[in-house]
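Here the complex is missing a single protein chain, while all its other protein chains stay put.
Chain naming follows the written order as A and B, and within any one chain the residues start at number 1.
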Amino acid sequence: MAVASTRKVLPGFGLSLGFTLAYLSLVVLVPLSAVFLKTASLTLDAFWQAVAAPRVVASYKLTFGASLLAAAINTVFGLMLAWSLVRYTFPGKRIVDALVDLPFALPTAVAGIALTALYAKNGWLGQYLEPLGIKVAFTPLGVLVALVFIGLPFVVRTVQPVLEDLDTEIEEAAASLGAGRWQTVMRVVLPTLVPALLTGFALAFARAVGEYGSVIFIAGNLPMVSEITPLIIITKLEQYDYAGATAVASVMLVASFVLLLIINGLQSWTDRRAARAS
Amino acid sequence: MAAIATTGALHSGAARFEANTATRDPQWVKGVVLALSLGFFATFLLLPLVAVFVEAFRRGWAVYIAALVEPDAVSAIRLTLLTAAIAVPLNLVFGIAAAWAITKFDFRGKQLLITFIDLPFSVSPVIAGLIYMLVFGAQGWLGPWLSEHDIKVIFAVPGIVLATIFVTFPFVARELIPLMQTQGRDEEEAALVLGASGWQMFRKVTLPNIKWAVLYGVILCNARAMGEFGAVSVVSGHIRGQTNTMPLHVEILYNEYQFAAAFAVASLLALLALVTLVIKAYVEWKAPALHNQIEAP
Partner (left out) sequence: MPLKHLFARLAFSLLTALLPAAALAQTTILNVSYDVSRELYKDINPAFIADWKAKSGETVTVNQSHGGSSKQALSVTAGLDADVVTMNQAPDVDILVERGGYVAADWRKRFPHGATPYTTTTVFLVRKGNPKGIKDWDDLTRAGLQVIVPNPKTSGNGRYTYLAAWGFALQKSKDEAAARDFVTKLFANVPVLDGGGRGATTTFTQRDVGDVLVTFENEALAIGTELGADKFEIVYPSLSIEAAPPVAVVEKVVDKKGSRKIATAYLEFLFSPQGQEIIGKHAFRPRDEKVLQKFPGRFPAIKTFTVEEALGGWADVQAKHFADGAIYDQIIVKR
């Protein structure tokens, strides 16, 4: 195999890298830096006031809390869905498999109004749930539902390939050694899925934290109760409180970067595990 | 970098698992798991999709069509198409260039570059809009200069296009990089040895190898570009007939009691999503080599 050398054999390095760096800087890096530069112009005191106000802290709790819970729900059900798609035959499977990606392709605003239509007091599902005391629309529960929707494909799509590529030898060996099905699944198969599950969980979590369009229609905007952090940023922007908006945005950005690093780490772990297993 | 899952080996796969006694689950387990997962799927995914179409036609065909031919709706459709027509090709060229640089050469900082390319995925759309306000808004870095030269970015179409480019930035690159990494450099190097020029090699060797991944990336990029809401909402100005994309128009209609009309426009977007999924399934069927890849956040 060719060893990395200082002489480039293929052409176009300068052009492609140059263009890449220029485009990346102009579109992504420079504008993103504006947030930090603007925040840096705040005094530490003002910054702290903006990001640690009770209302903002309540929004962190809701945003991160609901995202965690939604990602967890998606992990459990996503695993079941992936399992069904890989291991079972059933009618309509093709369609189910194709539709799993719907939350990627469907605009968030469309999802938002559809979910509100379903869960409002006089909505398709809401009309049955409200008499039972379960209020979904305009409560944190509604936020949770929206976040479950948009995170649905992540776990399914991270677990599916791993399950597909799983060598049946291990299970056959376990069966021939007398292990029951439950034992086999719990102690042989599931552990191999852990990296993929964690990756999917992290992806779903990261997406949910920043979500705006599908949540605002069904959320209540109530400070301290049902206000998500992206909405706080928008509210501050609407009042042209740039300083406050960027301060909160920088907190979210730092959280996003950390998540991104974790996800990249988890993904290489998953890839290495998969390479070893197959 | 991550990858996309495929339906390719799915169906032969499942039969194989069910035939093998060692990997087959008891019937009752299958029943329970299927019931739970399909129930979850139906409630959280299918129902909203169905709701869009049912609500759109609640007042009948005439209202549905009227909502779509109304001038503000037509402007919104036009703006959405225009935005995608600019953002997608730009990100396509970038994706190819970035994938080429990253996969065909070795250089320091490659991993950092890949991480940077992934950034827009992890950023909330609201922040995506905010950053362009900070740069191009009247009180932003370039605000005074833009105002002097009477160039409108924020509250005008260029701002919307920029915000859309940001949120759809990594789509094509993300599909191409793992694939081109797997494909290696041999074929291109061979072509060069055989006397092809740089562009010839690119056109005749590289492009055919990556065409399905390109298509894949493009349709995902397009779906997101047409559907973006949060980022565009921040920079739009909501000028009816001018700076409202389809998702924003849906919000306006919704706020004016015109629910059937809002869902009518929304149904167009939902149809676009379904077409995207169909093309996606087709590409996966055609190119099982796009195997073991996970979607981006």
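Definition applied: contacts are C-beta pairs under 8 Å (C-beta built on N, C-alpha and C of every residue); 3 or more make two chains touch, one makes a residue touch a chain.
Model, not experiment: these values are computed from the prediction.
Touch with the chain that is not drawn comes from one residue among B:P48, B:P120 or B:G137, which is B:G137. Taking the complete complex into account, B:L68 is the one of B:A22, B:L36 or B:L68 that touches the chain left out. Among A:K61, A:K121 or A:R187, the one in contact with the hidden chain is A:K121.
The chain not shown here touches subunit B at positions 61-62, 65-66, 68-69, 74, 77-78, 81, 133, 137-139, 143, 147, 150, 152, 154-155, 237-242, 252, 254-257, 259. Listed by residue number, the positions of subunit A touching the unshown chain are 54-55, 116, 120-122, 137-138, 220-224, 235, 238-241.
Just so we're on the same page, only the chains that are shown with their structure count from here on.
For the pair subunit A and subunit B, the distance between mean C-alpha positions equals 15 Å. On the side of subunit A, the complex with subunit B involves touching residues 2, 4, 8-13, 15-17, 19-21, 23-24, 27-32, 34-35, 38, 77, 80-81, 83-90, 93-94, 96-115, 117-118, 124-125, 145, 148-149, 152-154, 156-158, 160-161, 164-165, 168, 171-172, 174-176, 181, 184-185, 199, 203-204, 206-207, 209-213, 217, 230, 233-234, 237, 242, 245-246, 249, 252-253, 256-257, 259-261, 263-264, 267, 274.
By the touch rule above, subunit B contacts subunit A in their complex via residues 1-7, 9-11, 13-18, 20-23, 25-26, 29-30, 33-34, 36-38, 40-41, 44-49, 51-52, 55, 93-94, 97-98, 100-101, 104-107, 113, 115-127, 130-135, 139-141, 162, 165-166, 169, 185, 188-189, 192, 198, 201-202, 220, 223-224, 226-230, 233-234, 246-248, 250-251, 254, 259, 262-263, 266, 269-270, 272-274, 276-278, 280-281, 291-295, 297.
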